[in-house]
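With one protein chain held back, the other chains of the complex are shown just where they sit.
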Amino acid sequence: MKHLTRTRVRYGETDKMGVAYYGRYMDWFEMGRSDFCRAMGKSFALWESEGVFLPVVEAHCRYKSSLLYEEEIDIETSVSNVTKVSVTFSNKIFHADTHKLAAEGYTKHAFIDSTGKLLRDGNKLEEWLREKSIEN
Amino acid sequence: MKHLTRTRVRYGETDKMGVAYYGRYMDWFEMGRSDFCRAMGKSFALWESEGVFLPVVEAHCRYKSSLLYEEEIDIETSVSNVTKVSVTFSNKIFHADTHKLAAEGYTKHAFIDSTGKLLRDGNKLEEWLREKSIEN
Amino acid sequence: MKHLTRTRVRYGETDKMGVAYYGRYMDWFEMGRSDFCRAMGKSFALWESEGVFLPVVEAHCRYKSSLLYEEEIDIETSVSNVTKVSVTFSNKIFHADTHKLAAEGYTKHAFIDSTGKLLRDGNKLEEWLREKSIEN
Partner (left out) sequence: MKHLTRTRVRYGETDKMGVAYYGRYMDWFEMGRSDFCRAMGKSFALWESEGVFLPVVEAHCRYKSSLLYEEEIDIETSVSNVTKVSVTFSNKIFHADTHKLAAEGYTKHAFIDSTGKLLRDGNKLEEWLREKSIEN
């Protein structure tokens, strides 16, 4: 299952080198996984309303090719791993016009409750993520 | 009472025009008023822990002179108005080396509780802000 | 002429008050005017490639109603004033589901060349903006 989110590079996302600033890719990865979960039927907002939060515990990105202001990009999101206590989303960012890879990376998330305590063993989010990433 | 906060323009705060992006001045105004309240003895975090929140209801900025990457800037913050239901912070941003004015503006804030309801009539934050802005 | 841009509030655009941070509205205003010009046939990127830049000289926003994570918003952009040396874009932000006004404001921009010098009298951008804002 790979979910695609299309967006455009904003002026404020560029820096004085004339291309998109490296830190903003993390915002795009987040758009991608937010869209992924929403498309699967249950957004982060809904999970949070049930007391399940997914803070990032690890993030990684390789930058292959610069992105320009107002360029359209495709953010590809998939689930690459699910454990009892975590999920890893993989992301690729493509230049929308050429389909050339611009960047790739991942974010790993823990499952916690609203008090910050790890949710272990068979929480509903884990089951749902497994199901959705196999199914699609 | 005027409080000064010194900071530096970050690379990620510039845009492809080679200077600081206009939207980031709002983050600097916030640094200024956060520092102001902390210096006066009670930070926004403490007010929030007592159930008093200050969402922005109006923001304004005039941009006079561009700011460059790694330039040091001084953010000057004062309270220009306090009413029973709101406070207005005024901000000026100076080039630290020349003391030349780079931008000026203000943010107006409502006093609300954690449910979003307006706090009227003699709430403690109003009294405190009046006292602090006269005293200093 | 009013141009609409639809987007969604990102997780990273919220703050600890649980709603969209006030400074991010400036990024949305910019998305709006970028889209406006692109829709009119000539993007900021193209104007810049011809040596015409539009730095913000004034920005204003009134915040009427909070925006939540993953909420869809409509950014309405129009040109409210054009002079020989400046243009003012007006923006409204609506909750996409209810069409209720969430915020409104404007940004005023000078016309400058790549050296930062004001472009006066009959520059092509001025003519184009006048034409496009009447025409549409």
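By letter and in written order, the chains are A, B and C; residue numbering begins at 1 in each of them.
Note that a contact is a pair of C-beta atoms (placed from the backbone, for glycine too) under 8 Å apart; a residue touches a chain by one contact, two chains touch by 3 or more.
What you are looking at is a predicted structure, and each value in this text was computed from that prediction instead of being measured.
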Absent-chain contact - pick from A:61, A:75 or A:125: A:61
Which parts of chain B face the unshown chain closely enough to count as touching? 8, 10-12, 26-27, 30-31, 34, 38, 43-45, 68-70
Provide the residue numbers of chain A that touch the chain removed from this figure. 16-17, 19, 22-24, 26-27, 30, 48, 53, 55-63, 66, 107, 116
Since one chain isn't shown, list which residues of chain C touch it in the complete complex. 11-12, 14-16, 18-19, 21, 23-24, 69
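Please note the rule applied: only the chains that are shown with their structure count from here on.
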Taking the mean of the CA coordinates per chain, how far is chain A from chain C in Å? 27
Please report how many Å separate the Cα centroid of chain A from that of chain B, as a whole number. 33
So, in whole Å, the Cα centroid of chain B is separated from that of chain C by 23
Two-or-more-chain contact residues of chain C, please, as numbers and ranges. 26-27, 30
